[in-house]
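Every protein chain but one is kept in place in this view of the complex.
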Amino acid sequence: MKPRKLARAGIFAGAFLASLASASTALAQAKEQFFPVLVYRTGAYAPNGSQWANGYVDYLKLSNAKGGINGVRISFEECETAYATDRGVECYERLKGKNGGATVFQPLSTGVTFALTEKAPVDKIPLITAGYGRSESQNGAVFTWNFPLLGTYWVGADVAIQHIAKKEGGFGKLKGKKIALVYHDSPYGKEPIPVLQELGKTHGFEVQLLPVAHPGVEQKATWLQIRQQKPDYVLLWGWGVMNSTSLREAQSTGYPREKMIGVWWAGAEPDVKDVAEGAKGYSALTLQHGAEPNSKVVKDMLEQVYAKGQGTGPKDEVGQVLYMRGLLSAMLAVEGVRKAQERYGKGKVMSGEQVRWGLENLNLDQKTLDAMGFAGVMRPVQTSCLDHMGSSWVRVHTWNGKKWEFTSDWYQADEKTLRPMVMLASSKYAEEKKLKPRTPEECKK
Amino acid sequence: MLYRENGQFKTSYADDQQIFPIAQDRWLIIGLLVFAFIGVPLLVDEYLFRAILIPFLILSLAALGVNILVGFCGQITLGAGAFMAVGAYAAYNFHIRVDGMPLLVSFLLGGLTSALVGIFFGIPSLRVRGLYLAVATLAAQFFTDWVFLRVPWFTDNASSGSVSVSNLHILSWEIASPLDKYLFCLALLTVFALAAKNMTRCAVGRQWMAIRDMDVAAEVIGIRPMFAKLSAFAVSSFYVGIAGALWGFIHLASWEPAAFSVDRSFQLLFMVIIGGLGSVMGSFFGAAFIVILPIALNQFLPALGGLFGMTISTAGISHAELIIFGALIIFFLIKEPHGIARLWSTGKEKLRLWPFPH
Partner (left out) sequence: MGFFVETLIGGLMAGMLYSLVALGFVLIFKASGVFNFAQGAMVLFAALAMARFAVWIPGWLGIDNALLGNILAFLAAGGLMFAVAWVIERLVLRHLVNQEGATLLMATLGIAYILEGLGTSIFGSDIYKIDIGMPKDPVMILEGTFEGGLLINKEDFVAALIAAVLVGLLTLFFQKTSTGRALRAVADDHQAAQSIGIPLNRIWVIVWCVAGVVALVAGVIWGSKLGVQFSLATVALRALPVVILGGLTSVPGAILGGLIIGVGEKLSEVYLGPHIGGGIEIWFSYQLALVFLLFRPQGLFGEKIIDRV
């Protein structure tokens, strides 16, 4: 090798080693609760992913501005996953031991959640998947480290049917109806199928499955089929660009948007903004909250974070749907830590195991929520060792061409249908993994 | 001075035909292996194992497979991800459907299934060539993506279509800790790399290379193109399939078809081209380059920014990572179109003459 080449190679190698060294030495830092933040700000799903990430990070900043968790400051670090499972796993490995250990992971990707579900129990780090992830992981006896707080896809599917029934005037009217599910062809999109089929059997409606390949920009054939079959309702289970494409295709095939209902990941501003008038009348489920620009927590955010120029994203996106989702997700994690501190010592840094206890004993009543500025944003949530979901309140909001407006009352998932399915799926999982489910006695420890 | 073969006399044919005819090479490789098996486990922490070394080993194996097809037999493939998927899902099905199936056997069966599928998708290569074939292999990619998403039987009727495995063990050896996983992958890789090296040195390997250099001419001298091409597809798919099974079982533990998407296929082709077509060693270099570089950039850039007192946003880092990654690929292709393996061998040539080059 020429000296010049050698030198160049040396520089590369040196740079590489330096970066590895900085990564692998877990720096013992001051007493801070470390929150790893898995985000995707690039790639096909960036427009949706970055809003969520901004909300998440902003809430952590706001918590610090308010004095941390009982005085414990929060530190955080982002890692880009680009919505890819292997990048997500790498990020997880990179951040789990950093700065004294990760508090909780929230990957915002069903694929990454599945992979981390296998790893989290080993490392003893809880996994919050508010509104996504494995639906059966609601069962805390089997999925001891997963927390699908506030709702799962099965809840979403159930409530969507409830909403349709209400519009039609009762479950009896569903008989003979045809409901099409336009879904993202991935674990995420497939999650609701068993519930829909189950409900279809009970109530006598037909479920038509229409998968859309990643990333979802090619849907002409899908909508031609819808035009041919003329389903009574279309459920939209998309993410990212797939949602807006669906709405555009619906417009250009003349399918009434009023008959389309999206899941809560298909009901945010990036999905409808550019379709604007074309999406008017389209409704989507909400994970309790919608766009909440007037809530107190958002006002606090603008005052205490954005006014100081510390905001992560653009100011006008604060309070939008996905921003709020990220904010809420961060809030749940922070409250889990706060709860854990009640038991294991206020003002101390909590370990992953302790945080899990906190999350299992989360009890946010309306008064607490109101005090934190979440009045009107969300309803109380109470988890237990066996129920890792906490609550299943859902509202529906509708795009009026300019903004989202709530158009329904609160719904709650039908436990009678879902509970047996959750138990069945989770016991199958336990059997496969040769896990022994926790008993109520073990929970008391 | 150090690297010189003076005085090493070959006294038998066996001596002359061994894999590493030069003693220094032999010792270097043995040293490397000893270091990999004993030294690395003592030095390395969990992050390096899980996030870098294990993916590196598995993708090296896959790259080796792709190199057999692309580098030795000259059939460009963009469908390697598909065969990883076939290997992973086949191994999964053997693993869960047959009670008490030993892990290694299900891996091998996964590889064999992948080889069969490889032969099937290799059939067009008898008629279609070059870039046309490359695009045609994408058919395999998209088709398997679809099959594993759509046919519930392959995923054991999992409602989400995602599958997972656990409690892996060989006899009584539980493969749970990162170290176990690393050693397991390393052992497999060593065996398969040795096999690949030998295969390329024997009759079938020479047939592949003849086909690669000019298939019509090869046919004229009596090489059966069908056998040569399809055997290359089979062996390559077998390797890639085993790598797929490892990727699913060992690295991810829970996966969906997206883990073996078309991006993975591109990534593997990158590895063999950057590493060096037609070189076993090159597969390792390529895998190292492609696996480690993005991660290193991702972690190095914030540090670099910090040096100048800048904080770069996460998005900015990923964009910069893409740009630098792309630029480095082009740089390498321009400076050394034959891959890092060629740099390696030029390095060795230079070292032989050192310190008195003519």
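Chains: A and B, in written order; residue numbering restarts at 1 for each.
The criterion applied here is as follows: a contact is a pair of C-beta atoms (placed from the backbone, for glycine too) under 8 Å apart; a residue touches a chain by one contact, two chains touch by 3 or more.
Bear in mind the structure is a predicted one, so any value in this text is a computation, not a measurement.
Q: Give me the visible chains that the unshown chain touches, in label order.
A: A, B
Q: Which residue from B:Ile19, B:Met214, B:Met310 or B:Leu353 sits in contact with the chain not drawn here?
A: B:Met214
Q: Taking the full complex into account, find the residue in A:Gln251, A:Ser351, A:Ser384 or A:Asn400 that is in contact with the omitted chain.
A: A:Gln251
Q: Using the document's definition of touch, tell me which of A:Ala213, A:Ala375 or A:Met421 contacts the absent chain.
A: Of all options in A:Ala213, A:Ala375 or A:Met421, contact with the hidden chain holds for A:Ala213.
Q: Please pick, from B:Leu28, B:Met226 or B:Ile330, the residue that touches the omitted chain in the full complex.
A: B:Ile330
Q: Over the whole complex, note the residues of chain B touching the chain we left out.
A: Touching the chain left out of view, chain B contributes residues 70, 76, 124, 127-132, 134-136, 138-139, 142-143, 145-146, 149-151, 214-217, 220, 262, 266, 269-270, 273-274, 277, 315-316, 318-323, 325-327, 329-330, 333-334, 337.
Q: Can you list, in ascending order, the chain A residues touching the missing chain?
A: Residues in contact with the chain left out: 41-44, 46-47, 50, 185, 209-213, 215-218, 220-222, 224-225, 227-228, 240-241, 244-245, 248, 251-254, 270, 273-274, 278.
Please note the rule applied: only the chains that are shown with their structure count from here on.
Q: Whole-Å distance, chain A centre to chain B centre, using C-alpha means?
A: Roughly 35 Å, centre to centre.
Q: Given the complex with chain A, which residues does chain B contribute to the contact?
A: 45-48, 50-52, 55, 96, 146, 149-150, 159-162, 164, 166-167, 176, 251-256, 258-259, 261, 263, 292, 295-300, 303, 313-315, 317-319, 322, 343, 346-347, 350
Q: Show me the residue ranges of chain A that touch chain B in the complex, using the header's touch definition.
A: For chain A paired with chain B, touching residues are 1, 5, 15-16, 18-20, 22-24, 39, 41-42, 46, 50, 53, 78-80, 82, 84-86, 89-90, 93-94, 97, 110-111, 114-115, 117-119, 122, 134-135, 185-188, 190-191, 193-194, 211, 213-214, 425, 432-434.
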